[in-house]
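Omission of a single protein chain aside, the complex is shown with its protein chains in their original locations.
So that you can tell them apart, the chains are marked A, B, C, D, E, F and G in the order they are listed, and the count of residues begins at 1 in each.
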Amino acid sequence: MTPDQLRTLLDEVQSGRRPAAEAHRTLLATLRAEPLADLGFAKVDHHRVTRQGFPEVVLGLGKSPAQIAAIAAAIAERGHPLLVTRADDAAWEAVRDRLPEARYHEVARAITLPRDVPPGQGRVTIASAGTSDLPVAEEAAVTAELMGNEVDRVYDVGVAGIHRVLRERARLETARVIVVVAGMEGALPSVVAGMVAVPVIAVPTSVGYGASFGGIAALLGMLNSCANGVSVVNIDNGFGAGCIASMINHL
Amino acid sequence: MTPDQLRTLLDEVQSGRRPAAEAHRTLLATLRAEPLADLGFAKVDHHRVTRQGFPEVVLGLGKSPAQIAAIAAAIAERGHPLLVTRADDAAWEAVRDRLPEARYHEVARAITLPRDVPPGQGRVTIASAGTSDLPVAEEAAVTAELMGNEVDRVYDVGVAGIHRVLRERARLETARVIVVVAGMEGALPSVVAGMVAVPVIAVPTSVGYGASFGGIAALLGMLNSCANGVSVVNIDNGFGAGCIASMINHL
Amino acid sequence: MTPDQLRTLLDEVQSGRRPAAEAHRTLLATLRAEPLADLGFAKVDHHRVTRQGFPEVVLGLGKSPAQIAAIAAAIAERGHPLLVTRADDAAWEAVRDRLPEARYHEVARAITLPRDVPPGQGRVTIASAGTSDLPVAEEAAVTAELMGNEVDRVYDVGVAGIHRVLRERARLETARVIVVVAGMEGALPSVVAGMVAVPVIAVPTSVGYGASFGGIAALLGMLNSCANGVSVVNIDNGFGAGCIASMINHL
Amino acid sequence: MTPDQLRTLLDEVQSGRRPAAEAHRTLLATLRAEPLADLGFAKVDHHRVTRQGFPEVVLGLGKSPAQIAAIAAAIAERGHPLLVTRADDAAWEAVRDRLPEARYHEVARAITLPRDVPPGQGRVTIASAGTSDLPVAEEAAVTAELMGNEVDRVYDVGVAGIHRVLRERARLETARVIVVVAGMEGALPSVVAGMVAVPVIAVPTSVGYGASFGGIAALLGMLNSCANGVSVVNIDNGFGAGCIASMINHL
Amino acid sequence: MTPDQLRTLLDEVQSGRRPAAEAHRTLLATLRAEPLADLGFAKVDHHRVTRQGFPEVVLGLGKSPAQIAAIAAAIAERGHPLLVTRADDAAWEAVRDRLPEARYHEVARAITLPRDVPPGQGRVTIASAGTSDLPVAEEAAVTAELMGNEVDRVYDVGVAGIHRVLRERARLETARVIVVVAGMEGALPSVVAGMVAVPVIAVPTSVGYGASFGGIAALLGMLNSCANGVSVVNIDNGFGAGCIASMINHL
Amino acid sequence: MTPDQLRTLLDEVQSGRRPAAEAHRTLLATLRAEPLADLGFAKVDHHRVTRQGFPEVVLGLGKSPAQIAAIAAAIAERGHPLLVTRADDAAWEAVRDRLPEARYHEVARAITLPRDVPPGQGRVTIASAGTSDLPVAEEAAVTAELMGNEVDRVYDVGVAGIHRVLRERARLETARVIVVVAGMEGALPSVVAGMVAVPVIAVPTSVGYGASFGGIAALLGMLNSCANGVSVVNIDNGFGAGCIASMINHL
Amino acid sequence: MTPDQLRTLLDEVQSGRRPAAEAHRTLLATLRAEPLADLGFAKVDHHRVTRQGFPEVVLGLGKSPAQIAAIAAAIAERGHPLLVTRADDAAWEAVRDRLPEARYHEVARAITLPRDVPPGQGRVTIASAGTSDLPVAEEAAVTAELMGNEVDRVYDVGVAGIHRVLRERARLETARVIVVVAGMEGALPSVVAGMVAVPVIAVPTSVGYGASFGGIAALLGMLNSCANGVSVVNIDNGFGAGCIASMINHL
Partner (left out) sequence: MTPDQLRTLLDEVQSGRRPAAEAHRTLLATLRAEPLADLGFAKVDHHRVTRQGFPEVVLGLGKSPAQIAAIAAAIAERGHPLLVTRADDAAWEAVRDRLPEARYHEVARAITLPRDVPPGQGRVTIASAGTSDLPVAEEAAVTAELMGNEVDRVYDVGVAGIHRVLRERARLETARVIVVVAGMEGALPSVVAGMVAVPVIAVPTSVGYGASFGGIAALLGMLNSCANGVSVVNIDNGFGAGCIASMINHL
C-alpha cells in the first residue's frame, strides 16, 4: 500500500464511499504483514538509497559475470552510482559490454560508474603497511572516492621502518578519518591511532603465510590494539572500511 | 496505537470530525516507527505468548537471585507458566520466597510453576549417554513437561555398550520426537537416528576432559552425523532442545 | 533367518520333525550373531526404507561419476525415489546415460528421479539470506519436494534490510516448519524464529570471506541463537535440513 | 629540548655567543635521540591530551587498588577528567579515599571524575541486546558521557523479538553514531546498521555459554555483518566503543 | 528372555502346549527389541566382564562422593576388581567408609581394590618426561597393575637431556608394550618409539602453560609423530593408556 | 668405530703396540660423539630393520617421482620389503620402470614389493564406516599384509545403520587387533571397542565437509571415546594404524 | 662405567690380566646401553652445567612448596646458582627456611641465590610495552642478571605512544641483544627490531582480555613480525627469553 493508496482509502472513508469498519480491517491486515516504510517502493535498491544514502553495492565474489552485469545495469539505469567489488577480468568484460562508460580499477579489482553524490566534509586518508596490501587499500580508496570523498593515499609505511609513518604525521593529523590497512602482524593501526585524534578504521589483510592464518594474526592484533580510536572490519574488507569512512566523513 | 484507537481515528474521519489529510499524516508517522502488530501490547511477554505459544523463559545464568525472583514473579502474576533455567540454590530461595508454590528440580537446576497449556500430540523421548549428562537431559525433560508434553526418559544408553540402546528400540520407535543428550564423542544421536524415522534433536554436553574441549568434540560429532534427521543445539542447551521438541510435538 | 524361516523352524519343532534342543542351538547361534530386525533383508537400502521411510541418498562428494551412476541405477531399479547431492556435470552425464528419466537441478547441484511418496501434512518454507546462499537453499528445497512436501521459497531476505523478511511474515507464519539458510553472520534464523511458533532448521553456509572461516561464523551464530526453536545442521548441509523438515512435516 | 631552548640556541648562534659547529653537533645529537614533538612535555599524559584530546584512561584489570588510586590521583591533580574501567569494589574504595568527589558506576564497573570537556555535535546512542549485556553497554555510555556526549540508551532490543528494535527506529535514526552491544549470536548490529545511515560501532560481549566461546561467536558474527557501516571492537570493550563514538561525535 | 526361557518355550511348542503361531509372534517381538546376547544378564557390569574381560571403571570426575561410593560398593560386592579414577580426598573417604580394604593411590588420584585377574604375558613399561607428568603416569601404572600386569616405571627421562632416555634403552627394549607420558612439546614418544619394536601408547598431559593450550601442543605433537608404532589417547588419560597396554599385554 | 676396529684396538693394547693411555683417549673421544649402537651400520635402513623389524617406509607425499623411485630401488636392492604410501600415478610409473616386479594398489595409493617377513600371530581386522573411507582403510590393509599379517576387511559398517556392524560381531570378536577407519563424526571405534576385548586402533579420515574441518571432528570424537581400548593415529594415517596393528599382532 | 674404570680395564688388557676378547664384550655391552658422556656423573644437574653452562632451573608451577625447597637446597648445596620461577609466597617461605641467604623477587615471582658466573660480553636490554607486562619482563631481567649479564630495563614504551620508544633509541642501539615483552597486540618487537641491528627475543604475555585469548593475539603478531631479527618464545616465558639473551650475550 503506497502513501497515495492510503490517502485514497482515507478519502473514501471520509466521503462515506468506504465504511470505517471495512477500512479498519484492510488497514490492520496490511499493517500486520508489512511495515509501511516500504509501501510503494517496488525495488529494494531505491529504498536503500533513501535509508542509507547509497545504493546496494555488488559483491562480485561467487557471482557469474552475467549475473554481475545484469545487476550492474539495473543499478546504473536508475541513475545510481555503481560499485562492483571483487570483480575479475571476466566480470569486467561482461559489465563493459553493457555499460561502456564504466571503469575498471585493476589493483582494487573494482568496477565503478560514478554519479553525483554529496561531497564529504574533510579528507579520508588510506594508509597501508606493505605493497601486498595495495588491493585492499585501493578497494577502500575507490569506494570512498565513489561515495564523494577526497582520498589521500599514504602507502608502504609499515612499522618495521617506523620513520616511514612518522614522516607522514602531518598528512595523518589533517585527515577527518583514517583507514589503516595491514597484514602480517597488523601493528600499523595502533601506531597511527596513537598519533592522531580521529577515528581509525583498521582493515586486516590476508597477506602473510604460516602463522598469519589467512589474516587472523592481523585481525587479532587490531582487535587488541592498545591505542584508542581503533575499530576493525573483516579481513580484506576494503569496501567496508571505505564505506564507514565515507559515512563518518559525511556527518 | 491500539486497534481501538485506529477504529476511533477512522470513525472520526468518516464523521468528518478529523480531516483525511491529518489522519494520513498521523497514520504514516505511526506506522513508520512501529509495526502495528505490537499496538496495544504493553508488555513484551504477553506478545511472545501470542506469537510463539509460550512466554519468555528466564535464563538464570549471570542474573542475581533478586533479579530472577522479580522476573519470575512478574511472569507468574500474569498466569503464565514459569521456567527458570540454570538456577542455583540462592536463586531458588529467592524465587521460593515470592512464589511458594513453585518447584525446584535439583538435577535439572530448574525452577518451574506449571499452568494449563495445550497437550502435545505424542511422546517426547529424552535419551542420554551417561550419568554425567543427566543435568542437561533433565533440563530438556522438565522443559518439555512444563510445555505440556508426555516425556519418556531413556537414560544411560551410551554407545560403548551398544546393547543398552538397542534394548530400548521399542521406546524409541514410538516417540514422536527424540532429544538425545551426550558428551565426550557425542555418537549416540547418530545411532539413535539410524534406528527411527522421527526427528532427533541432538544436545552436546560439556561432559568430558582434555580433547573434549568443553563439548566441542561432541558438538562437531553431532553436526557431522552420518544419519539422517539429526539437528543440533548449543552445548548444554537442554532447554532449547526441550523447547524444539515441544514445538514439533504440538504441530 | 527370515520370519518365514523362523516359522518353518517352529512348525518343525511342533510337528516333532526337529528336536527342541537342536532348534535351541540354532536359534541361539543366529541371534547372538545377527539382530533379527535384519532377517530376510538382503539389501541395506530396502531396510532403510522400512526403518526410516526413505531410501539411502547418494552424497556425490568424492565419488566418481561411474560409482554414482551405478548406485543411482541400483536405487532406481528397486522403484525407490533417487536423490544424488553435490553432483557435478560429469556425474549428471553418467547418471543420465543410465537413467534418461532423471532430472538435474543445476542450482541445487542435485539429481532426482521422483516416485510416489506419502505427502507431507503442511508446507515446508525455505528462507535464505542472500543470492549466494541459493545452492544450499535449493538443495534443501529439492530434497523436501522429492520427499513429498509442498515447498515455499522465500529467498533474499537477509537481515541487513529487515523490512524484507518482515514483509514475508504471513508466508512464514503459515509454514509447518521452516528451513533458514544463511552465510556470513548467520543472523536470519534468529529473526525468523522470533516471528513464528514452528521449528526452524538453520543451515549455515560457507558464503563469505575472511573471518567467516568457511561458515564457522554463521554456524556459531546459529548455535547461539537467542530465539527459541532453532536447531542447526552442518555447514552447507541443505540436504540434511530438507530431510529433517520433511520428517517433521510427515508427523 | 623545548621550543624555548631551541630559540635560545639559535639566538646564541646569531649573536656569536655559540659557534655554529657546536650548535650543529648539539642539534644533531638531540634530534637523533628524541622526536621534537615531545620537547617540553615532561609528562606522558599531558602529551596525550594535546595529541588525542583526552587523557590516559586507567584499565583497572590486573592492577592493585593502590596502583589504581595512585594513577587516578595523578590524573585528577592535573585537572584532567578521570576514567577507571573494570574497577571492582576494592579499587573503588581506594580511589574514594583519595578522591572523595569521584563517583562509582556500579553496573559499568567504572569510576569517573568529570571535568569540562568540549561537547559532542550530536547524540551517541547505545543499543544493547539483552540485560546481561548491560555492564558493557554502561561502560560505553559512561565513557561517552564523561567525554562530553549526550547519550541515549536503547536497551533490551535483541533480534529474537524484532519488533522491539523496530519500535525504536526513530531514536536510532536521529543518532549521530550508534554503539551496539550484543552477546550470543551478535546479530543486532546488522539489523540496526540496515536501518540507519550513520556509523555503527559493534561490541561483542562474552555473554552466552557453550559455543559462544566467551564472545567469539558474537565477534565473528559482527565482523561478517552483511550490513554496511559496521566496525567492531574487542569482546566486552565498552570503553573502546564509547571512545570511538565520542571521537566521531566531536568531528 | 533367558536361554532357559527360550528352551522352555521350545519345549512347550514341541509338546503342543503352546501353538507355533503364538511362539512365532512372541519370539519376533522379543528379538526385534532386544539382542539375545543380553538375555539373562540383569546387570550391565556383569556383561562387560564377559565381553571385555574387566568390569566397568568409575570415572570420579563430576560425581559426588556418595555416588562414587555406592557404585564402588556395588562393583566390590560382586567380587570384581575396583578402580576409581580422578578421585579426590572426599571421594576416597566415602569409599573407605564402605570398603575399608580399598586403597588410595595419592599421586595417581585413584582408588583400587584388587582381585585375582589373569596375569599379562610380559612387562608394561610406563615412561614419563617430567615430574609434573607423574599423576597421569601413575594413573596408567595403577590401572595396569590392577589389571594383572607387571609394571616398570621409567620416569623423568624428558628429551631435553637425551642421555637420560638413552640410558634406559635396555629397560625399554625388554617391554612388551610401552606407555609414554609427556606434556609441553610431547616429543618423548617419538624418541622412544624410534628405539624399540613394540607398540607405544602416547599420553599427552596438560602440563605446561601459554601455548601448550592445556595439552593441545603435546597432543598434536604425538599425533604427528614421525616414528612408527605410536598411537595416542586423550589428554591426561592415563587410565585409557594403562587399559590398552593391559589388553595388548594379555593377547 | 666398528666392533672390528674396537677389537683391533684392544688387541693392540694387549700386545703393547698401543699404549693404554692413548687408547683411553681415543675411546673416550669416540664414545662421547657417537653411540656405539651404530658402529658398523653404514646404512640407516639396515639399522631400522634390526631395531624395529621393518625397513624405512617411503611417504610419497611431497617427493618427486624420481626421488621416490631412487629410494624404492635402494630399499629393494637390499632385499627389504618395499612400501611407498601416498603414491600417485607418476610415482608409480617411475617406480615400475626401475622395479618391474612391484605392484600398485590403486585404491590404497600404495606401491609394494613383498619379501618374506615373519607371520603375525592372529588376524588383523580392518573395519571402515563408509565407502569414502576406503583409501585409508586399504592403506592400512596393504601395510598390514606386507608386514606379514592376515587381514580381514569389514567395510561399510557405519553407525547410522547399527545392524550392519552388529551383524559382523563374530568377525570382530575373533580378531587379534582391529583397525577402525571412519570420517564425519567418527563414532564407529566406540561402538566396535564396546563389542570386543582386543585393542582398537582408530583412524580418523578427512571424509566430510563443513564442520568436519578436514577430519578434526572425527579425530576429536575418537580421542574422547567412552569405550575402553581405543587409541588414535593421525587423520588419514592408514599406514600408521596398519603398522601398529602389525606390531601388536607380532607380539 | 667411569673414565677411571675404563682406564683400569685398558690397563688390565695391557698387562694381560684381562683377555682382549672379554674386554671387547664388556665394552660393547656397556656402550650399547649407555652413552659414555654420562659415565661417572651421578647427578643430572652436574651434567647440565658441563653441557650447557648453567644448572637446571626450577619451574615452580605445579610443584609443592616442599618439593621446590628440596630441589632448591640440592642445587644450592653443590654451589650452583639457584633460580626458581613462578614461585608464590608459600614456595618462597619454604625455600627461605632452608636457604636464608636466598632472595625473593616479588614482581618477577622468582627466587634467586647468585653464585659467581662468567660475565656477558655486552648489555641485555629488556623492553616492555605496559605496566601489566612487568612480571614477565622482570622474570627475564632476573634470569639474565643471575646468569651474569648487565641488564638495562626500558619499560612502558608501548606503541600507542610511539614517541616513548623512539626516545629510547640510544639505549636500544647500544644493547647486544634485546628482549621485548608485550601483551595485547604485541606490536612492540616489530618496532624495536626495525630500529636496531641486534637480535630481538619477543615474549608475548597473557595480558589483555577478550580476543587476546590469553596471549594468542600477541604470539601470532610476533611470529608474523615484518621486521628482521625477531624470534619468539612461549607466552609469558620471561625465563626462556632471559636465558636465550644470556646465551647470545656470552658468545
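To be clear about the criterion, a residue touches a chain if its C-beta (ideal position, glycine included) is under 8 Å from a C-beta of that chain, and two chains touch if they have at least 3 such contacts.
Everything quoted here is computed from the prediction, not taken from an experiment.
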item: For the chain not depicted, the shown chains it touches; value: A, D, E, F, G
item: Residue of E:Pro81, E:Pro135, E:Gly186 or E:Gly242 touching the missing chain in the full complex; value: E:Gly186
item: Touch with the omitted chain, as defined above, among E:Pro135, E:Gly148 or E:Gly161; value: E:Gly161
item: Sole contact to the chain not displayed, among G:Ile68, G:Leu146, G:Val165 or G:Val196; value: G:Val196
item: Touching residues (missing chain, whole complex) on chain G; value: 35, 51-54, 57, 121-122, 166, 169, 176-177, 194-199, 201, 219, 223-224, 228-235, 240-241, 243-244, 247-248, 251
item: Residues in chain A touching the chain absent from view; value: 131-132, 161, 163-164, 166-167, 169-170, 207, 209-212
item: For chain F, residues in touch with the removed chain; value: 32-35, 37-38, 44, 47-48, 61-63, 67, 204, 206, 214-216, 219, 234-237
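By definition in this document, only the chains that are shown with their structure count from here on.
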item: Common touching chains of chain F and chain C; value: B, E
item: Maximum centroid distance from chain C, chain identifier (CA atoms); value: G
item: Where chain B touches two or more other chains, by residue; value: 32, 35, 37, 161, 166, 169, 194-195, 210-212, 216, 219, 223-224, 228, 234-235
item: Chain contact topology (line, ring, star, complete or other); value: other
item: Complete list of chain pairs which touch one another; value: A-B, A-C, A-D, A-G, B-C, B-D, B-E, B-F, C-D, C-E, C-F, D-G, E-F, E-G, F-G
